[in-house]
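Data block below; observations after.
This part shows subunit A:
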Amino acid sequence: MILVWLITILFAGGIGAWLSEKRNPELPRVIALATILLDLFLVVLMLVAPGVLGLDSASQAELGQTGEWLILSSSEWIPRFGVAFIFGADGLGLLLITLTVFLGLMSLGSAWNEIKERTGFFYFNLLWTLAGVIGVFTALDLFLFFFFWEVMLIPMYFIIAIWGHENKEYAAMKFFIFTQVSGMLMLLAILMLVFFHYQSTGEFTFSYFDLLGTAIPDGFGFWVMLGFFIAFATKLPTVPFHNWLPDAHSQAPTPGSVILAGILLKTGAYGLIRFTIPLFPEVSADFAPTAMLLGVISILYTAKVAFSQNDLKRLIAYTSVSHMGFVMLGVYAWTSQGVQGAVMTMLAHGFSAAALFMLAGGLQHRIHTRQMDKMGGLWGVAPKMGFMAVFFTVAAVGMPGLGNFIGEFLVLLGSFRISIAAASLAAIGMVVAAVYSLIVIQKVFHGENKNNLVVEDLTTVEMICFGFMMIGLLWMGMYPQSMLNMSEPTLRSLGVLFFQ
Partner candidate 1 sequence: MSVLFYGSAIIAVLATLLVITRTNIVHALLYFIVSLLAIAVIFYTLGAPFAAALEIIVYAGAIMVMFLFVVMMLNLGQVTQDQEKAWLTPSVWIGPSIMAVPLLVAVIYAINLNQEQMAHTVVGGKEIGVALFGPYVLAVELASMLLLAGLVGAYHLARK
Partner candidate 2 sequence: MEMPTVTMQVIPMEHGLLLAAILFIMGMVGVLTRRNLVFILMSLEIMLNATGLAFIVASSHWGQVDGQIMFLMILSLAAAEVAVALGLVLQLFQKRKTLDINVLGEMKG
Partner candidate 3 sequence: MYSNLIIDLMQIIMLTISTVVVMMTTAFKRDHGLISGLTVFGLFASLLTFVFIQPVLPLEATQLLIIDEYSLFFSNLIIVGAIGVALLAYPYFQNHNVQNEEFYILLMTATLGAVVLACSNHFVSFLLGMEMMGVSLYAMIAYPVHAAKSAKFPLEAGVKYLILSALTSGITLFGIALVYAYIGTMGFDEIPAALEAAGELGPVFLIGVLMIVAGAAFKLSLVPFHIWTPDVYEGAPVPVTAFLATVSKAAMLAVTLRLLLVSNAIELNVVTTVLTVMAAVSIIFGNLLALLQENVKRLFAYSSIAHLGYLLVIIIAAAKIPGALSVEGVSFYMLAYFVMSLSGFAVISALSNSEKEYDQLADFRGLFWRNSWVSAVLITVLLSLAGIPLTAGFIGKFYIFTTGVESELWFLLTMLIIGSAIGLYYYLRLIYIMLQPAEDDANDPAAVSLPLGAHAVMAAMTAAIIYLGVYPAPMIDTLQSLASAF
């Protein structure tokens, strides 16, 4: 039930924030903060002292599951189609929930001073997005999963469409259509899967556990898998489904970008790990080379595109795609290192990309442009900002000691075992990452301050946020084992190749 509470609290908090605006426009953010903190408290409690919450294994037994599931609960929803509320979290889920709540807090921090208009509705959307994401990470009924998959989409659309920048209509529309259409493909695939299960067992069910190992008639498996794959690859995103991302990220307000880059992209990777491959092991194995190729292309191609961007946020957005290429590569290598690396990349990229977007957003907020050729020499006026920029850029480049390195290193190592060529090409990504990342520092913070921009350095709120994210990245970089240990049982149960 604790998972349901996590979601419900966010839903309720969102409504509360919306309603409270009438009373005082400052109130919504306070309510949002309280809500997220409450969630964070629960999450931490789950991590640290699960016993306090009465998390037991009785419900697991009830569903016939054992082992990895830390939390599991279920109740009926639409019995006609065997749709049920099944919520569960294992190590992987818990990691991602933690990431979600934490980055939710960060995005709240970035919204704190930036969002001045229509605050109530903004925080409503923010909290509902988070709720949707947590739902995605915990739903174990495919219908429910799809439900949340879409729920996280709408508020995000509102965030972009209302608080976005100059080209928001286009961006919001593109974002919505891409995800929605790919989502429909997934719905179709889910239903096909359910139908095939029904054909072989005579029972309608959407339960993840029941659908695992469904026998799919020859020739259909690939298409069903593809439906899932495209949905997740779009969300991840992978070339050639990535085009919504640069627009959405660059047009979204900072908190929106933070959530998009930090959390929403991860749902795609999560879907691949949790659903696509375990549900269709054989087909996925056949498909893996293609997927890995797509991953490699994503890494290299978008790195190249990123390099030529002048719009700071757009550049960062493209780098996100590049980094997510590593995730794709690692996941489809389907070796322990590869998938663990993908998980680490997800977590670390959540932090680094979110931080970079916060920086870019902060800059835009201060100097009202994202064009890098109008910036320059900002180090002199905003050294803290410069330092943070360097830190997070360096993290994104994959500097050892910071989280991203662990992810990329493991991904490369894991995929090297499967395909030397893919891993070697992806390793070039390390070089091109350096090329595009450093150009940011160069254009924004180095050089002369030609336009005599006066930039207020980071505020306390921002410093706190960045500080947390720095610590997070360092933690991931220096002691990733704490996270690897959490996700390992999950991956074992999902059938990842473990070389011993």
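Selection rule: all candidates are chains of the complex that A comes from, given by their letters.
Just so we're on the same page, contacts are C-beta pairs under 8 Å (C-beta built on N, C-alpha and C of every residue); 3 or more make two chains touch, one makes a residue touch a chain; residues count from 1.
The model shown is predicted, which means the values in this text are computed figures rather than measured ones.
Among the chains 1, 2 or 3 offered as candidates, the one in contact with subunit A in this complex is candidate 3. Residues 76-81, 118, 143, 146-147, 150-151, 153-154, 157-158, 161-162, 169, 172-173, 176-177, 180-181, 184-185, 187-188, 191-192, 195 of subunit A touch candidate 3 in their complex.
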